[in-house]
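Written below as structure tokens is the structure these notes are about.
For subunit A:
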Amino acid sequence: MSEPAIVIDAKRVSDLLDRLPAGEASALPEALRAAQAAFRHVPREVAAAVARRLSVPASRVFGLATFHGEFSLFPKGEVVLKVCTGAACHGRGAPTLLDELLSKLGIASGGTTKDLKFTVETTNCVGACAMAPVVSVNGELRGNAEPSAMAKELLGGRS
Partner candidate 1 sequence: MAKAAVNGKRLIVTPDRCTSCRTCELACSFRHGAPNRPAVPRLRTFDFGGPPKNVILTCFQCDDAACVRVCPVTALVRSGETGAIVVLERRCIGCGSCAVACPFGQIEMDPVKLLARKCDLCGGDPACAAFCPTKALEYR
Partner candidate 2 sequence: MKLDGREAFSRAGEAARGRDAGRTVVRVCRGGGCRGGAAVAAAIESTAREAGTVLAVRSAGCHGCCDLGPVVTVPAAGLFLAGVKPADAPEIVTKVIGAGEVPDRLAVKDAATKKRFAREAEIPFLAGQTRIGLRNAGRIDPADLDDAIAAGTYGAAAKALTTMTPEQVIAVIEASGLRGRGGAGFSTGLKWRACREATGDDRFAVANGTVLLEIDPHAVLEGLLIAAYAVGAHEGFVFARADSARAVALVKGAIETATARGLLGERILGTDFSFTVRLALGGSEFVCGESTAVLRAIEGLVPEPRVKYPRSAERGLFGRPTVLDNSETLALVPVVVARGPEEFRKVGTAESPGTKVLNLGGRVRQGGLFEVPFGTTLRTLVFGLGGGVAGKRRFKAAMVGGPSGGILGEADLDTPLDYGPLAARGAIVGSGNVMVMDDHSCPVDVARYFTHSLAAESCGKCVPCREGLHHLAEILTRITLGEGTPADLPRLRALARVVADASLCGLGKTAPNVVLSTLDRFEAEYRAHVEDRKCPGGVCRALTKFEIDTDLCEGCQACQKVCPTGAISGAKKQPHRIDPEICTACGMCRTKCKFDAITVV
């Protein structure tokens, strides 16, 4: 079985580049954000094209892309699950939830399934302790459930 890949088609790349102000180094974060949104990661070839378009050295692009947690060099899953590891969630089964998610998907924390469906990460306290344990599902918070039931629900039909 071949691994699915995120298609980096030339049209989307050129659209992305066209929206950037040529030669404006300060547009770099915005460019990387657009790349991450379009391809669920910052592909190397897109980063190189961005560097040329903005007249920024590739080393700076790499530095910024690796500094911020919002950027990833490898494709993230369609669904990004961030398990809150704050004190309240920790006490209410977050470790169990995390373990269940990871073992069901067969990945390590921070990893992505081979079919690029799921990424599982941990996050610092998201401030929703009332609904612990909390998971952010593509940015939306879910919680208030038994860890194993939650794991099942989050992964849908997958086992």
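For this structure, a couple of remarks:
Keep this in mind: a contact is a pair of C-beta atoms (placed from the backbone, for glycine too) under 8 Å apart; a residue touches a chain by one contact, two chains touch by 3 or more; residues count from 1.
Behind the choice of candidates: all candidates are chains of the complex that A comes from, given by their letters.
Just so it is clear, the model here is predicted, and its values are computed rather than measured.
Only one entry among 1 or 2 touches subunit A in this complex, and that entry is 2. Residues of subunit A that touch candidate 2 in their complex: 24-30, 33, 54, 56, 60, 63-64, 67-70, 87, 91-93, 96, 124, 127, 129-130, 139.
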